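Right, I'll just put the structure down here and ask away after.
In this view, the complex is presented without one of its protein chains, the others remaining in place.
Up next, chain A:
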Amino acid sequence: MDEREALMEAFPHLIVCCNFTHYKGFISVGGTNFLTSIHVPNYPCLAKMTLKCSWPVSQLLSGHDTMLKEWIQSDTLTSFLKKLKNLLELEMKKKPIVHECQEDFIVADSFKLLMSDLKKIKFHNIVSFSSCLKKIQLQKVDASNRVHVIDMSVGEAYPLDVVQIQAFLPDAALEIIRKNSRVDKIYNSFVEQVLYLQRTWDDLDLIDANCCVLDPEHPTRKDMGRRILIGKNVSIYLNMNYEDVSAVPSITVLGPEQSVQQFQSTLARNEKLWDSDSSTVDNLKKVLDLSSFPARENRCADISLVHQEECLICFALWMDGEMPNLVCENTRCGSPFHTTCLFQWLQTVSGNYQSFNQVHGDCPNCGMAISCPVPK
């Protein structure tokens, strides 16, 4: 019998391509099929042949390299593969690999499922994905041209492994999205939430553009609340309603008692003026009786509490006509102080001692030892 016929008879699941130099298909060992790909460039001679197989098979063959090389020297392809099959059968009895094979299949199934789920999402909404499809980034561009992005990490046993998601959406919205397990369902739910919150974001964008927002410092679309400056020392905490986007947001006034009372009574009086058809900024002006919001320009100015070179006790540069003339010797601290300020502090703390004309104590900033001359 021709060697080629014998091969096909012994390994019917192996498909020959390219003039008997390439073989692809399965070798069945003890009822399990192993995916294999063989390249025999000098057929029928086996020299320089390559054998590609799945991870569990390569694990089974590890340690038999010399034997395999010997076979390549002497055998035909058919006898080589028969020997290989016997070897695998023997090795499989020693350490069963059934479990690993099953896992392989689940991953393959998951992959198929993931691909078919991904196909349901329009291509231009897919921003990126990692090579193993474990990390997928999708987007939705809304009516106001805002780009919303959702990151998903898919587990190996998709969809049994929970898909982890991340997106700049309020927690309540994320909770709803997390109820889905399939990528396309998650994306649809994400789009639903994005569209649902359109109005809220339009409102919040207007607020961010027109008002002095104190908190959060860098608002994101996760934040449904804003602290807005409405007067000197007076601010309001505005919390948009997630359950009902057209509802009046909750407003809490913070500030000096008198102003708070004044604004609160204004709010109570004007409550009915809130018009759900116009924007929150306009509504706020109406119900708070404001002609405009305090400007935001102060935000950019340098308004730190203590500037470099200023005394860390009086927060000023000049004190009694002197600049800070003492520096904490701890190099990591190095805080500047006026002698008068530091001296007064070291004297206030009980337990500090004075020797000659120096007071010894701890640096009020870092706690390391510091000493200060008695001021003249």
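FYI, contacts are C-beta pairs under 8 Å (C-beta built on N, C-alpha and C of every residue); 3 or more make two chains touch, one makes a residue touch a chain; residues count from 1.
The rule is simple: contacts and distances are computed from a predicted model.
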| item | value |
| --- | --- |
| Undisplayed chain, where the name is taken from the UniProt record, one of "Ubiquitin-conjugating enzyme E2 T", "LisH domain-containing protein", "Mitochondrial 30S ribosomal protein S13" or "DNA-directed RNA polymerases I and III subunit RPAC2" | "Ubiquitin-conjugating enzyme E2 T" |
| Among A:326, A:341 or A:372, residue touching the chain not depicted | A:341 |
| Options A:166, A:241 or A:325, residue touching the unrepresented chain | A:241 |
| Option from A:232, A:272, A:332 or A:376 whose C-beta touches the chain left out | A:232 |
| Missing-partner contacts on chain A, residue numbers | 214-216, 225, 227, 232-235, 237, 239, 241-243, 247-248, 250, 252-257, 260-261, 264-265, 298-299, 303-305, 312-316, 319-320, 335, 341, 344-345, 348-351, 364-365 |
